[in-house]
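The complex appears here without one of its protein chains, the remainder shown in place.
Labels run A, B and C following the written order; every chain starts at residue 1.
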Amino acid sequence: MTGPVCANLGCDTGITGSRPAAPSTVPVATVGIVGGAGFTGALLAELLLRHPSVELTHMSSRQLAGESVRQHLPRVRTSLAFCHDAEVSDVDVAFVCAPHGQAAPVVKRLCDRGARVVDLSADFRLTAAEYAEWYGEHACPELLPGVYGLTELHREEIASATLVANPGCYPTAALLALAPLKRRGLLDVVVHATSGVSGAGKTPTGTTHFCSVDSDYVAYGLATHRHYPEIAAGLAPQNAPVVPFAADQSATAGPQLTFVPHLAPFQRGISETIYVRVGTLPPPTQQQLLDLYREFYDGERFVEIGHEPPKLRDVVGTNFCRIYPHLDARTGRIVVISVLDNLMKGASGQAVQNMNVMLGLPEHEGLI
Amino acid sequence: MTGPVCANLGCDTGITGSRPAAPSTVPVATVGIVGGAGFTGALLAELLLRHPSVELTHMSSRQLAGESVRQHLPRVRTSLAFCHDAEVSDVDVAFVCAPHGQAAPVVKRLCDRGARVVDLSADFRLTAAEYAEWYGEHACPELLPGVYGLTELHREEIASATLVANPGCYPTAALLALAPLKRRGLLDVVVHATSGVSGAGKTPTGTTHFCSVDSDYVAYGLATHRHYPEIAAGLAPQNAPVVPFAADQSATAGPQLTFVPHLAPFQRGISETIYVRVGTLPPPTQQQLLDLYREFYDGERFVEIGHEPPKLRDVVGTNFCRIYPHLDARTGRIVVISVLDNLMKGASGQAVQNMNVMLGLPEHEGLI
Amino acid sequence: MTGPVCANLGCDTGITGSRPAAPSTVPVATVGIVGGAGFTGALLAELLLRHPSVELTHMSSRQLAGESVRQHLPRVRTSLAFCHDAEVSDVDVAFVCAPHGQAAPVVKRLCDRGARVVDLSADFRLTAAEYAEWYGEHACPELLPGVYGLTELHREEIASATLVANPGCYPTAALLALAPLKRRGLLDVVVHATSGVSGAGKTPTGTTHFCSVDSDYVAYGLATHRHYPEIAAGLAPQNAPVVPFAADQSATAGPQLTFVPHLAPFQRGISETIYVRVGTLPPPTQQQLLDLYREFYDGERFVEIGHEPPKLRDVVGTNFCRIYPHLDARTGRIVVISVLDNLMKGASGQAVQNMNVMLGLPEHEGLI
Partner (left out) sequence: MTGPVCANLGCDTGITGSRPAAPSTVPVATVGIVGGAGFTGALLAELLLRHPSVELTHMSSRQLAGESVRQHLPRVRTSLAFCHDAEVSDVDVAFVCAPHGQAAPVVKRLCDRGARVVDLSADFRLTAAEYAEWYGEHACPELLPGVYGLTELHREEIASATLVANPGCYPTAALLALAPLKRRGLLDVVVHATSGVSGAGKTPTGTTHFCSVDSDYVAYGLATHRHYPEIAAGLAPQNAPVVPFAADQSATAGPQLTFVPHLAPFQRGISETIYVRVGTLPPPTQQQLLDLYREFYDGERFVEIGHEPPKLRDVVGTNFCRIYPHLDARTGRIVVISVLDNLMKGASGQAVQNMNVMLGLPEHEGLI
């Protein structure tokens, strides 16, 4: 961690200090939420109401405008009423929790009015070409690309960004897990991902019916999940050449990537078990592998490298991502397990983390 | 148990015999299901396909007519396709799994064509007056009332019935639990009921969303649940006068009944804890209470009296109801706990049990 | 709320303010935990590490003394190691999370050394006579009774207490739910309680095996649960005479109380549905009932009166208790539903709330 944000974080890297940083006594910024009635919006509101340095002044919902927030979201203990989207204005930072496609014009309006925006949709994560292939034509291509808001990997750009594209939940877990291996040359990557049901959103469907999810475990979107291009883009070697996996693979395209998400019977959390072959031989030892990860994330508060497979219960409700890299000695394959709370580090928590970076606040302020 | 059915059951009352009764080698009846795509219809189909003495020839669905049953219901391993409701005809016994209100005209048509009907809706469980109060005007009042299909309590009428009103899941558990106490004079009854989510049906709603049910426990329908009049009717003293509970209660109306259903995070099963004050003093001892229940249900295959609080896992997937009566010595109150599988003894299993009685088959044939 | 604590809370009773109170910049007290490896101890540590005005200096465990806290409890992000029980000393406030019987001598030692103690065991909740009946002889009867730490009902005594007996989880939910009705004369009370599995503690047993709990719902301890006398004591009329329920009941003993706990398949949370008959006729209307509760708890941050049955998800992870009183118009019975997080308001959260009162801090500091 370098740059101006680091100065603020300097005293917090030791783990003795879960104690909150001494906050400013007066809010330094006003914030608003567009689309506050869904899972991510409601959790954002909880976090922002407890945040010592910002004031939540607006929270919109297309369905519920005019109604009491607290009546619909009992955990959001506020006296605010939901407003209309267009009323979220004149805030220092706006969080946009609209569905993809709907988010882009909202973001544009907010940027035009001078707000800094953290967009939690997929609308600003991809290039125009990728977006067109996976989602269709983009409404505001002139704003592309947003700064990709994977905090640990793009902290400096985020600090000065006007528009931050908050990453998807699956990509956050995958890219944090694989970043330390990129310099080794990623050849072949299987991301086996398991998500809780909140990842599917609040709208009732056959898929989210309790009797469809409970006591089951099912793969979905094998060829079509829209987090695929986001992960692929994050793994692209850019400057570093990779050794091709097989003769019929072009040498420049990044690893052979397979991504299979699964739905599991819990509410919150993502667990990814990632099977990797790297290009540099011989494979590292288990100790070298652990050292590699620990060095890479040294000083990072929200990324923990464990010495055994992590559990969701260690991260759910927090902004932490826990990673365990394991060498499969029989095959030389590396197995990396990465867990996080899809609504926290995978969405609203990382959004607050990004806001903190944008405002020059301690990066963990208001976060657990 | 008396009458012709008993003869068939004679050798099965010993618990050594979970062995299936020797079935007829040729189906003795054809059966059909109206409304086969929901939870109760699908489970009925599973049961009927395994039943050695009947042949499932028709299975209708308004939404899915013309489509393969098995594609939509992988557990229903049949080559049938869904037909239209009106095509379910020329069967010896028809099961109607339509919603209340929609069921009545279907039942009438089937009766008119000479089928015997087991209706799993609420349409034939109440008197016309009660129905009007809780559901609205009845479409076919001339068919009221059906024979109330609580098998253990109405076996003889069921044997000769044309139209059996299969009981609701909550009333089945409550009425089996309280029947042995009725002769004591029920004064005051609180039915605290807990149901799995399948009781709410297959349609996705905010209530059945996994993230609404999981890790929670919530009361609903405190004043309005439509199983209230069905339970109240079953508890009415009829010929036996009861001692009034309080001065302001009319002496003839049956017990003071409170019924509060709750939704719990599991798929199948109902557990009722019933708090009762009876009129005859002094209260029985614990041993007298157990003896009372064991005698009352002596010889019944599907009602088990336990010596400790029963678990859902002892009955889910089966047609059994397990009951534990307990004397609360400090207060003289009786606490009766009753559990069953809401889709089996509470719906489809009891429907098959009733069909067996109607056809003169061994009562447990095709049931676990 | 009156007294010195109230002054601090004055500006926080409006619900706009989930914002943390401005904390002192320097810890005002040192705190320690005896028995930190169980569910309540670990959660206490999480809360105290985030608390802005205290410093957690000691955390003991008989099994794990000398080992890293964080290795065994990954959510407790501290650099502390577990110490021996006897090393928890020289702290301003000590929390004792030992099992009943083991707690008493630990508490005595701490009190002798001048610490103020919040004891989370059952050792100081009852009179010596009650304790002897339900638990056996008390090791330190000279310390009985502790101040009963149901914060909302005993705030002033807690503020000056040396030894606070933190209430049990079931009694907290029941007594908060029934306190507003006591002046009406409680005649007959059935507490139907449902708890998550964390209430059974961390030790693996046949009862807490996943395959025993999942998809089930089971009553236990019908006659023997040790929270019975704690609830009964809290409901005793003391000065207010009650109308006897029945001729064979002595008029002075408090209500006819039945308490039946049940275990449900979730980790955290207690839901109680309480069926009550009060002595004063006629029963209140629904609106009068709501008004009665709202007035009784006016100004209380952590007790919420809802207008519909509460859900566990509205309180789990927080220190809130939500209560919904309902008039069952058919019978005149009052049904009160009360939910809380058994590890928070039912244990560790209320312990921190009590500590805040004892130290003159804002009552909600460090709590959500």
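The rule is short, and it goes like this: a contact is a pair of C-beta atoms (placed from the backbone, for glycine too) under 8 Å apart; a residue touches a chain by one contact, two chains touch by 3 or more.
Note that this is a predicted model, so its numbers are computed, not measured.
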Selected from B:V28, B:L49, B:C140 or B:L153 as touching the chain missing from the view: B:L49
- request: Consider the whole complex, including the chain that is not shown, and state which of B:S215, B:S271 or B:S338 touches that chain.
  value: B:S215
- request: Determine which one of A:G234, A:P265, A:G346 or A:P362 touches the chain that has been left out.
  value: A:P265
Touching residues on subunit C - with respect to the absent chain: 39, 197-198, 202, 204-206, 208-215, 265-267
Task: By the contact definition given up top, give the residues of subunit A that touch the hidden chain.
output: 190, 192, 194, 196, 212, 214-220, 222-223, 246, 248, 256-258, 260, 262, 264-269, 271, 273, 275, 281, 309-313, 316, 326, 328-333, 335, 337
- request: Tell me where the left-out chain touches subunit B, residue by residue.
  value: 14-16, 18-20, 22-23, 25, 49-50, 52, 70, 74-75, 77-79, 214-215, 304, 306, 310-311, 313-314, 317-318, 322, 368
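Everything that follows uses one rule, which is that only the chains that are shown with their structure count from here on.
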Task: Kindly work out which chain lies most centrally, taking the average of its C-alpha atoms as its position.
output: C
- request: Could you put a whole-Å number on the gap between the CA centroids of subunit A and subunit B?
  value: 48
Interface hub residues of subunit B, defined as touching at least two other chains: 212, 214-215, 265-267
